[in-house]
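All protein chains but one are shown in place.
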Amino acid sequence: MKQLTDLKLKVWRQAGPEVDGYFESHTVDKVSDEASFLEMLDQLNERLIGEGKEAVVFDHDCREGICGTCSLMINGQAHGPQRATTTCQLHMRTFKSGDEIVIEPWRAAAFPIIKDLMVDRSSFDRIVEAGGFITAPTGGAPDANLILVPKPVADAAMDSAACIGCGACVAACPNGAASLFTGAKISHLNVLPQGQSERYKRAEAMVHAMDDQFGSCTNHGECSAACPKEISLDVIALMNSDFRKSKSKNRKALSRG
Amino acid sequence: MAQTITRPSGSREPVTGTALSPRKKRSFLADLYSTAVGKKYVMAISGIALMGFVLFHMIGNLKMYFGAYELNHYAEFLKELLYPLAPKGAVLWILRGGLLAMLVLHLHAAWSLTVMNRHARPVKYQSPRDYEVANFASRTMRYSGMIVLSFLIWHLLDLTFGVVNTVGADGTFVREEVYQNVVRSLGRWPIAAFYILANLLLGIHLRHGAWSIFQSLGWNNPRFNAWRWAFATGFAAVVVVGNVSFPIAVLLGIVKV
Partner (left out) sequence: MSTVLNAKVPAGALRDKWDNYKADAKLVNPNNKRKFKVIVVGTGLAGASAAATLAELGYQVDAFTFHDSARRAHSIAAQGGINAAKNYQGDGDSINRLFVDTIKGGDFRSRESNVHRLAQVSVDIIDQMVAQGVPFAREYGGMLDNRSFGGAQVSRTFYARGQTGQQLLLGAYQQLSRQIGLGGVRLFNRTELVDIVVIDGRCGGIVVRDLLTGEITSHAAHAVVMATGGYGNVYFLSTNAMNCNVTAAWRAHRRGAMFANPSFTQIHPTCIPQSDESQSKLTLMSESLRNDGRVWVPKNADDSRPAGQIPENERDYYLERLYPSYGNLAARDVSSRAAKRLVDKGHGVGPLKNGVNLDFSAAIARLGRKVVEERYGNLFQMYERIAGEDPYSTPMRIYPATHYTMGGLWVDYELGTTIPGLYAAGEANFSDHGANRLGASALMQGLADGYFVLPYTISNGLAPLLNKPVPSTDHPAFVQAETEARERFGAYLDIKGTRSPDWFHRELGKIIWDYCGMERTQQGLEKALSELPALYAEFKKDLRVTGSGENVNQTLEKAGRVDDFFQLGMLMCRDALDRQESCGAHFRSEYQTDDGEALRDDENFCHVSAYDWTGDPMAAELVKEPLVYETAHLATRSYK
């Protein structure tokens, strides 16, 4: 265990949604390199409270990289410099003594700032509410093994379903697009046999809901690079393809494949 | 710098019924084009048409290496496409009309997507971004596109309409002397330099564009995905090498009147 010293933090402070924000500078004199990035912020907050100041507000919860609650733009990168890693799993050993660390909230029209580093990501929920489900009321399901899912299909669905909804894709996208998130959600359900009945309805509704709130994809690939779950750009291609078909397919003939 | 929150302040309302409002019914094409994903199809399809044009334009121009007769004869051939089935020049004008329409669509889609993307992030990041994979080509599509467009206009004025480049034997533009016009125009190094620069930018534009087509149209198969970059790079390289060879050949005196 080593100690990092003299970290210069520039943290975005904003008292509320409708007021101007600014960068506030703090120096962290000492922190263990075993500490996670958020634990470093915890320590900063402890100090601020000790000084009678208001703690920096940031979203976080599980701290094991699965709930998708934590965010933060760290030195211009969503979830910081380490690939395939959420902010809560980013450890201070990634930095070195004397580093300047700039921390900003996610920025997108669809992710309004609530306070300091906390943003509202409910726009993702709107996309799921539009069609990101399989209609399967409780109680009517057939035996689980009646629906055979070839292993490669199950694996592909799982690859997409690994999305944690953190919003890093939108934050990293130069256009503020949510194509990776929406594509992942669509791909998860649209490759599975169970998802076929609503395949085109789902793609259509979700893309429209996405369109109402986010920017457009220009194939930079920043989303996938920032994604803590390394979701592939392939999901966007699948979304585009299913959306096109949703507009042209004769849905009365869906069962003919 | 306030990022505004969409809901009114004060008491918050619960979320419900978000998927109930029906979408406006539109005809197929208008419906498709109303979405960002649809506009990307338009970008891709018009892109394919324009790629076809630049490729055949380059191949046709290779005739210049066979001398004035070959090139001028080729120009004549274009006017006589499908003649005598169609009147002279008719097919050429149809093609030109089609290309112009594709160009307009390409530009309109690009413009409206850009507007949409600016709205998607009204407040920019206040600290420098550190892009991970977005490359020069993808980030400069707008600018490379605009420079290529201005080159295209100048190029038409120069060699098609002869407005800016009246340099025939008697100081006026001679429409039928395609070979001579090209050699006279490119024989001056500032013009040749602009030509080379514009074509390099075209190559950069093509490389990202040609790859993006697959994503935008949803042509995706993990088995062949590696080929998409190879295709894009190869295509851009062929067009650029072919086009750039012309001014160099003229300047070096390989192609001369």
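Some notes on this structure:
Should a chain be cited, it is by its letter among A and B, assigned in written order, with residues numbered from 1 in that chain.
Basically, a residue touches a chain if its C-beta (ideal position, glycine included) is under 8 Å from a C-beta of that chain, and two chains touch if they have at least 3 such contacts.
Because the structure is a prediction, the values reported are computed rather than measured.
Of the chains displayed, those contacted by the omitted chain across the entire assembly are A, B.
In the complete complex, the residue from A:114, A:170 or A:207 that touches the missing chain is A:114. The chain not displayed touches chain A at residues 1, 15-16, 31-32, 34-36, 38-39, 42-43, 45-46, 48-50, 52-55, 57, 59-69, 82, 84-85, 89, 91, 93, 114-115, 118, 120-122, 124-125, 128-130, 132-145, 147-151, 154-155, 157-158, 161-162, 164-165, 188-189, 192, 194-195. For chain B, the residues touching the absent chain in the complete assembly are 9-12, 14-20.
We take it that only the chains that are shown with their structure count from here on.
Inter-chain spacing, taken between the CA centroids of chain A and chain B, is 34 Å. Listing the residues of chain A that touch chain B in their complex gives 10, 12, 14, 17-21, 23, 73, 75-77, 81, 83, 102, 104, 107-110, 112-114, 120, 122, 125-126, 129-131, 172, 174-177, 205, 207-209, 211, 214-222, 224-226, 233-234, 236-244, 247-248. Residues 1-6, 9, 15, 18-19, 23, 28, 31-32, 35-41, 113, 116-117, 119-134, 138-139, 141, 208, 211-212, 214-220, 222, 225 of chain B are the ones that touch chain A when the two sit in their complex.
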